Each structure stands twice: as C-alpha cells, then as structure tokens.
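The other protein chains are all here in position, but one chain of the complex has been omitted.
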Amino acid sequence: MRKTLLLAAMLCLPPAAPVEAGTALRLVEVLTSPERTETLKSLVASFEASHPGVEVELISLPWGSAYEKLATMTAAGDIPDVVEMPDRWLSLYGGTGQLESLEPYLAAWKETPGLNDRALTLARSVGGTAYMLPYGFYLRALFYNKAVFRQAGLDRPPRTMDELRADAARIAQIPGKSGYCLRGGPGGLNGWVMFGAAMAGTNEFFHPDGTSALNDPGWLAGTTWLIDLYKDGLAPRDSVNWGFNEVVAGFYTGACAMVDQDPDALIALAQRMKPEDFGVAPFPKGPDGKSYPTLGFVGWSMFRKSEHKDLAWALMTALDGPAGNLVWNKRTGALPIYTAAAKDPVYAEPVYQGWFAELADPDVVPTVMPTDLPGFAYFADSLVVRSSQQALLGQISPATMNRQWAAYLTKAKRKQAEGMK
Amino acid sequence: MRRGAWEPYFYVAPSVLLIAAIMVAPLITGLSYAFHDIILLDPLSGDFVGFDHFRDMAEDDSFWTALANTAVWTSVSVALQFGLGLALALLLNHPLPGRRLVQALIFLPWAVPGFLSGLTWAWLFNPVIGPLPHWLKAAGLMAEASNILSDPHVALWGPIVANVWWGIPFFAITLLAALQSIPKDIYEAASIDGAGPWRQFCRITLPLLAPTILLTVMLRTVWVANFAELIVVMTKGGPADATQILASYIFSLAFQRLDFGYASAVAAVLLLLLLGYAAAVMALRRAMAERG
Partner (left out) sequence: MMLRVLRILALAAFLLFALFPLFWLLKVSVTPTDLLYGEGVRLWPSRMTLDHYVSVLRHTQFPLFFRNSLIVSAATAILSTVAASAAGYAFSRFRFRGKAWVAGLLLVSQMFPLVIIVAPIFRLLAPLGLTNSLIGLIVVYTAVNVPFAAFLMQSFFEAIPKDLEEAAMMDGATRFQALRQVILPLTLPGLAATGGFVFSAAWSELLFALMLNSSASVSTFPSGLLGFISKFSVDFGQMMAAAFLALLPVCAFFFLIQRHLVQGLTAGAVKG
C-alpha cells in the first residue's frame, strides 16, 4: 500500500525543471521523530529521483531545542530553503518578513482547488498572506480510558462539563486512579482555552476594541473550574508540572482516565494500549451547549532568502501534494487538508470518528489560537505555564492569573496593530 | 636576560589568543547586548536602551526569585559536595582491601554528562517509573509517593541531589590528593604527643588543606552558580519558578523569549556578583597566607 502511494506521489510530481547539476536544497524538520525522519527521507528520495542533479539535505532538529536552534541559525544568516512550520511560529517568521509569500505559487498550482477552505484560511493567518502550506490539522478531542470507565461503572464518555466533573469524581474514588490528566506544564494553554471558552460560551479572545476578553467573568469561570478540578483532587497531584509525555503516559498507564489530545497522540497510544481499552469522543460541551476544541496546524514554509525558490516550491508540492500528504499524514496522524482525502480508508478507522463527529457537529466551534500575535510563543510557553502553575498551587488567585493573561494579550494586540500601520 | 624575557609570553600566547578570541571577545559582545534592545529575529530591535534592562530587572519578581534560588542552590550544593567529598577522601585515605577498585568506581559519576545525569535522576524521582518516591515513603520521609519535582517547596532538592551525586568525585579527588601530600611523620609526631584523631584533624589536616580547600571551593562555587543544565533538564525552572536560578533564567530569556538584551543584562549582574565573590575569597586567601 505504501509503495503504491509513493509511486502515485512520484507520478504527481511536476515535470522536472531544467537545473544545473549539483543544486542543493536544505529542508529542515522540527517535529522530529525517527519515524517521521524515515518517511521524509523516502519522500525526498522520490523527489530527487525525478529531479536529477538536485540534492536535498535533510536537517532534523530535536524538538526540544528546535525553536531556539532555528532562531539562532536564521538570525546568524544560516538560512534553509524549506522548513516545517508549526502554527505557533508563523507570526515570528512570517510577521517579520522572513518567509516568502506563496500566493503566486498557489495561484498557479493545479491542486489548489482541492484544498479545503480551512487549509487556505489558516495558511493566510498572518497578514492575510499565505506564508505556509499546511499539511494537516490537529483538532482536540477527549480521549477516555474505557477499561477504567467500566471499572467505575460508567458506560459512556461525558458529554457535558458537568458530566466530566462527575465522572472524574467517581473515578477518583478508585484507589490509585484519578479522573483527568491535567497538563499543568508546558503546552497546557490549549486546555485552559477550551475549558475557559466552554464556560464563557464564546471563543473570542478579544473585544471589538482590541482589549483581551480573557478577564471577562465567563473565561474566569472556566479557568476557575479547571483549577478547582485540580484543587479538589480530581487530577493527579503531580500533573501541575506535566507536559505532553507525562500526560500521555499518565493516560496509558491508567493513572488518569481522561485527557484532551490531538490525533497525533494516537501514534504513541496505539503502541501501548489495546484498541478496545480507549476511545475518542467529542470534547464535552459547556453550559450553553457548545464546545470549543482548539484547532492547530503545521505546514511547510519557504524562506525569502532561499536561492532556489521554484525548486523549493517543487519540493513542497512533492511533500504536500495529494499523494505525498496522505503518506505524510498517515505517519503524523493529522487531519487532511484535501476535501477528497476525508474519504480515504485511513480515516475510516473507528478512532477517527470522534474527530469527524466534531467536524460535522454545528455546536462544535473549532477554535484557532491567536498565533499571529507577536510574542505569542512566549505567552504560551512561559507566561501561561508559570502563572497557571502558581494558580494551581494556590499562590495566586485565578482572577490574578486571568488578569495577567489579558494584560499581555492586549499589549500584544496593540503591538500588532502598530506594526501593520 | 633580555634573551629570555619574551619566553613566558611565547608559552602563554596560544592559550591567551584562543581564549581572547573565542571567549572574551564574544563575552564583550554579549555583555554589550545588555544595553541594547536585542530580540532575535526582530528586525526592528537593536536600539540602544541604556540602563532600561537593569531598571526592569529591579522590578522583576522572577529575577529576585531566581537570585534567592541561586544562593540556596549554590551554597547547599557546594556544602554537600564538599562535606561528602571530604568524608569520602578521608575514608579513602586509609589502606583497605580493593581500595583501588572502589576508588575507581566511586569516581565514575564525574564521567557522566550533566544532562544525562539530570534525565536519569528525573526518572528516578518519578513515582510512575522510579523507585525513590516509594522508598522515601517506606522510610517515612514522605506522606505519599509523589514526585518531589512537582512540589514547589522541595523541588529544588531534586537537581541538588543530582548535582551532589555528580560533584562529589571532584572534591574527593582534589582533597584526597591534598591529604596524601601531607607527610605521615607529622601525624606520627602528633600521636606520640597524645593528640587524638579529631585533634589531629583540626590542628594538622585542616590548616594544611586550607589553601587547597579555598581554591577548589571557590572554583566549584562559580561553576555551580553557572550550571543550568540540570535544572533545565529536570524541571525547566518550575513549578512556578521554584527551581529557577539565574543561569537557567538567562537560558529561558535567551531561548524562549529570544530576548538577548535582557538575558545579557541578567548575565552581567551574575558575573559581577561572582567577581565580587572571587575577589573576596582571594583576599581571604592572601590574609591567611600572611598569617600562617
């Protein structure tokens, strides 16, 4: 099956452009894992085969240091041609003019009409210009441990936040088990946003006048709800410092029975849990009947200082054309960018139904984080982590935490508005 | 004599040139960032801002917390490393069967890369996958087997233990060397005079070791104060800044906020503090040498 896809990918490649012998392209991946690197290498190999004389150097940055590594490299002038671009970094590179606009290439590409609306909207999140070509989406859903649920006498996942809390309380009564795998450490912002928005009944981060809405009573009720969940012992005590790996490990060891995650967590879980022991359900709805799971995206970008732009675009279409994208997403677990791909057998497996149910439900409003704001990465990775830990530990009140967040985002929004003038 | 006057410069030249080019020049550049607004990748940054960063620092809670933590981290780590290193050196100074093998094994922790020892200890402290929390609970030191790295009140102990594990060999080796250089006759003479082992230690060993102790403790203190790897790997400075020291704060400012200007300002403050400390120790050493 893989070979057929690769063959198809090769056939879909644009005809080789005449090129001098020995052109070197530099491709940087950042969400590196051994399996992804292997897949990329095979996609790159078929690209090189159809473009004789072109050599692609694949640079795999370890994820833990990729952010600062790429920043140091590019700041010192060591600039690659194509880079894997997470949504959070887009404003840092796109907003400072380092990325090449892909609009002219998209206008001429024959696959562009096959992209779903979301793909193009998200590609244009910064400055209304497409600085990246997404390869997939990540939509949060609720993973739940069926085995532990059965043990607690629960036969279905919670559909509302009240039910979630009640279920967590029942599970916490089982010795050694806890209800919710809270991500109190790095990467926890998405969780706070989802619960906050659900209680607030809105996912608007800003008021029309540009001030942040995070200080409003609704959002405050949401963050307080989550903090109370932790304080009442419904999440493990250590979870105040948990990042992705700890949260997923907590889930598959059964230490906590529910976790909110993206489809890419499936890969780690499938290796360690039996399919009948876990399920994926739409994220529970708030008091007004709506839920706001966060939507993330990652894609490929081209640097403006690249010396082989047309060739770089060719590489991007090889990686992200319909065939290449399918191969890649099978490995990464992201939801597809092509409208036709939703029908592929890969996505027909029962575990994916939770996500497709979310996408089809009108009361589910996918929420895009304001990643286009300058300084958003610092907000998400430092400010939120520190202040949320302080709030969980009772060192500051939830009101203070929300106020700090609102103040920072308001300032960032203002800076963005000034930058655009 | 003229002929030989250039000799010493010839010998130190390679080292001086290398250090000047690779460490001092970049240091000066790096410190100059402290007076500018340097945000990596922001083409609009780069303006001269004078002492603004230092003014911000005075009002930055994270900075003061990190400063306090640095004092605790450095003093406790060095005290434990020194104390335990000295005890180990004293133990190894006696003939024992298999001593050479024991000595070689006990010094192995120094060969382990810092970040790896951080990862291993973080693993050991995690109740899901490590034995330590369960043993601590069994020994009655913990109410429940939880991860000390998540508890702001005791989190700093995690990196401290890893640091002590890694640093004992350094002190043990240097102190053992110093111990072995003290001629045995002095001790014999003291025994004949009736002095017991404790008195011998206080009156003979300590004074003779003092210059070495002072120098190694000073060097080690400076290294430990700048040693961010363990903390970055084990707790990233959390939870809620409980384990953040100045060196790890600088790391996060530079590599998460990409704010090299402010990071350099904090580094300048740290450098000044350590220079002051080194100067004080050198003065103390000179005073002791003049007296003794």
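Side notes on the structure shown:
Going in written order, the chains are labelled A and B, and every chain counts its residues from 1.
Everything that follows uses one rule, which is that contacts are C-beta pairs under 8 Å (C-beta built on N, C-alpha and C of every residue); 3 or more make two chains touch, one makes a residue touch a chain.
Everything numeric here is computed off the predicted structure, so don't read it as measured data.
When the missing chain is restored to the complex, the residue among B:Y9, B:F48 or B:W198 that touches it is B:Y9. Within the whole complex, the absent chain has one touching residue among A:T121, A:N245 or A:T400, and that is A:N245. Although one chain is not shown, part of chain B still touches it, namely residues 4-5, 7-9, 11-12, 14-16, 18-27, 29-31, 33, 40, 84, 87-88, 91-92, 94, 96, 100, 102-117, 119-121, 123-124, 126, 128-131, 134, 165, 168-169, 173-174, 176-178, 180-182, 208-209, 211-212, 215, 219, 222-223, 226, 228-229, 247, 250-251, 254-255, 260, 263-264, 267, 270-271, 274-275, 278. Residues 28, 31-34, 36, 57, 59-65, 68-69, 72-73, 75-78, 244-245, 248-249, 252-253, 264-265, 267-268, 271-272 are the ones on chain A that touch the missing chain.
Keep this in mind: only the chains that are shown with their structure count from here on.
Looking at the complex, you find that chain A touches chain B at residues 65, 67-68, 71-72, 74-75, 92-93, 96-98, 184-186, 237-241, 249-250, 253, 255, 377-378, 381-382, 385-386, 389-390, 393, 395.
Those residues of chain B that touch chain A in the shared complex are 40-43, 62, 127-128, 146-147, 149-150, 152, 235-236, 238-241, 252, 254-258.
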